[in-house]
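One structure coming up, written as structure tokens, with questions to follow.
For this view, one protein chain was removed and the others were kept in their places.
Labels run A and B following the written order; every chain starts at residue 1.
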Amino acid sequence: MEKKVVLKVENLVKYFPIKAGVFRRTVGWVKAVDGVSFEVYEGETLGLVGESGCGKTTVGMTLLRLYEPTSGRIIVEGEDTTHYFMPYLKARSYVKKTYIRRFENLKKEKGEDALKELEEPDKKYYKIFLEGGKRALYEHLLSNLPEKRRAFRRELQIVFQDPYSSLDPRMRIKNIVAEGIAAHKLADKERINDAVASILEDVGIIPGHMFRYPHEFSGGQRQRIGIARALALQPKVVIADEAVAALDVSIRSQIINLMEELQERHKLTYIFISHDLSVIRHVSDRIAVMYLGKIVELAPKKELFENPLHPYTVSLMSAIPIPDPEKRNKKRIILKGDVPSPINPPSGCRFHTRCPVAKDICKEKEPPLVEVKPGHFVACHFPGSLKWSM
Amino acid sequence: MEKQPILRVENLKTYFYTEDGVVKAVDGVTFDLYEGETLGIVGESGSGKSVTSLSIMRLLDEKGKIVDGKIIFKGKNLLELSEAEMRKIRGNEIAMIFQEPMVALNPVYTIGDQIMEAIMLHQNVGESKAREIAIDLLRKVGIPEPEKRVDQYPHQLSGGMRQRAMIAMALSCRPSILIADEPTTALDVTIQAQILDLMKELQKEYGMALIMITHDMGVIAEMADRVVVMYAGRVVEYGEVHEIFKKPRHPYTYGLLSSIPRLDVEQEKLKSIPGTVPDPLSFPSGCKFHPRCEFAQERCKNEEPELVEVEPGHFSRCFFWEKLKELEVK
Partner (left out) sequence: MRVETKRTLKRFFRNPSAIIGVSLLIFFTVVAIAAPLLAPPLNPMDPSRKVHDPFTMPKVTWKQEPVPPTSKADAEKAFIAKGIAKMLYEKEKEDLVPLALKVVENLSSEELYRVYAKVSPLKSKIKEYLKTVKDKLKKAGLENPDTYINSFMTNDFLLACKKALEGDENFPQVLKSLASEIPNLRKTYLIKIFKEGFPYLDYDHAISVSKEFLKVDGNVIDFLMEKGYIKRKPIRCVDYHIFGMIDGRDIFYGVVWGTRTAFRIGLIVTFFATLIGLFIGSISGYYGGWIDEVLMRITDVFLSIPFLVAAIVLTTFLGTGLDKVMIAMVIFGWMGTARLIRGNILQVKEEQFILAAKALGVRDYLIIMRHVIPNTIFPVVIQASMRMGSLVITAAALSFLGLGAPTGYADWGSLLNYSRNWLLGAQGDVFKYWFALVYPGTAMVLFVLAWNLLGDALRDTFDPRLRG
């Protein structure tokens, strides 16, 4: 069964400069995300899990283009969107670098045969290039950027972690939810109230409360409002960045259930970012485990929990306290030391400093993310060498 | 079995007099703590679990007042002691570690200075001896190269290391009770596992009683011998850890346990407790949990249930605890 890819990330890199001194010179880089690739299928939930500083939130922010990626491609619904938020000249040079030069060589070497080797969206772009030359491709990729930007904003939305800081305390709920509708002119002025009311009802807020201010609501209700704000644009993909982490335990399950219901009702695709593997296990279809800016393991949920291959995944699972006193005396793998700094990540495999099964090669050579079973990717020289069972 | 509790909290009531009204943060909390055991206090925000611990230490700010109750530690009522006497107990007999070690540690002094200060304050030793003890303690809590770390400032340590340093400081006077208020909430899971492991080990070694305050049922299951479940300033259930997890006798505990996503089992759909955590300024009448309770009846709205012993050592504040028994049978 071929599933439709809605979002594809290729080799995403995001470095933050560290500035110091009087002239704010860049003295180093925080390598928050360092070469992350994954695909998200329509209607699924991809869980992104990792400890603080692993870059999972940065991935989300970069996908939404709240941060500009340092390099890499972000493909939404078969269109390269990487250059959408660049200034025009930069976007043009990006297109030239990424496509035109490559296609020119390809045309010289292979001509039309190259079409067979190419994947989407390169295939589509190459076709345009063959038919209309580079002008047509420029036209295709660079025309109407403001329009494309707006369309992009509608496709991808985010739900934030902190229900307190994510709603403007000085705005009424109605205006918070209506802001996106107004920005994209999705409803007439007279109908906005109705639109807001129906969305609020959808997330379980009494529509009559829409003229209240955020502080009149509890954390769980605020998170519902945050979800309503994202849904107002009828997005395809919703990125939930630690959406339940700040909530009370008894509220957490309400929000998780709500998000699951909404996913079904609106055919949403989720990227669920969390540090809590239990939550991720509950909500996700596939899970990507991140460590220090890289994906170390990516697999369907069932496969990952039955057969975790990366030592980090295994130790993460074993470290989580199980709410069952019967299981307290189980042997657990306790990792030594702290997560290294993303400014100077360790050489070779980034996990080798803490890995219980590390060997010499791990220090020198970085393991690539390889598919060991269909759909199960792992980046380890010795996958499966650390054993632990639930 | 007649064990004498080392700490006994009796009908503790701590109210906060704020501009917006009286917050009854802790309203009649009673529990015992025995030597060497771990008591878990679990509850959501606003349940009063942290205020309970601050009341025991008498570290409330000026708005908070202990209006009623007794805190009996080794036969003395802590609430009747003078501030000077209390200072001798604080840190020496009862120590506390906090959620955010960065806030609890003074950023302008080295780790060593702060540990040594505590040692010199309560033990009659000189500076060089105190330093030796401090380095020993740092080694004991698993800080690598303690000779070097002792002269470092809190910001030079990572979160996990800081929490270790806090623990070292708390242990410096070999307290008989250690109160840990959400000690691992700010930490990553792999670091949390390290710290929990360390605390277990140290507790065994020092033989101290531990009060573990957390919202995480996993941590409770991992650490506690007995559990106090708090809701809206009240103890709603109190008992031995296996009992609480296997045979919850209060709908809140029951709901809480069935609403958490579990790592070890696949769940179809999570059960959830409806409604919201009540506003501490206006707790509901009657049973504080009744607006969210699936078993609530008319009686619960008007009358507050007493904490009743449903089984030896297992208390529940619910009129209809037997219904949960039936539920379990099904």
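The criterion applied here is as follows: a contact is a pair of C-beta atoms (placed from the backbone, for glycine too) under 8 Å apart; a residue touches a chain by one contact, two chains touch by 3 or more.
It should be emphasised that the depicted structure is a prediction, and the values quoted were computed from it without experimental measurement.
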| request: Kindly state which of the options A:N11, A:T26, A:S165 or A:S341 is in contact with the chain not pictured. | output: A:S165
| remark: Missing-chain contact, candidates B:D20, B:E83, B:E298 or B:E326, resolves to B:D20
| query | Which of these touches the unseen chain: A:K56, A:R153 or A:R286? | reply | A:R153
| field | Missing-chain contacts mapped onto subunit B | value | 18-20
| field | Residues of subunit A in contact with the chain not shown | value | 24, 61, 64, 66, 149-150, 153-154, 156-158, 160-162, 165-171, 176, 179-180, 183-184, 213, 215, 226, 229-230, 233
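The criterion applied here is as follows: only the chains that are shown with their structure count from here on.
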| Rounded to the nearest whole Å, what is the centre-to-centre distance of subunit A and subunit B, using the mean of the C-alpha atoms as each centre? | 36
| note | So, in the complex, the side of subunit B touching subunit A is made of residues 44-45, 158-161, 188-194, 196-197, 215-224, 241-242, 245, 252, 255-257, 259-264, 266-267, 269-274, 276-277, 279, 292
| Quick one: in the complex, what on subunit A touches subunit B? | 51-52, 218-221, 248-254, 256-257, 260, 275-279, 281-283, 315-328, 332, 334-335, 338-339, 354, 390
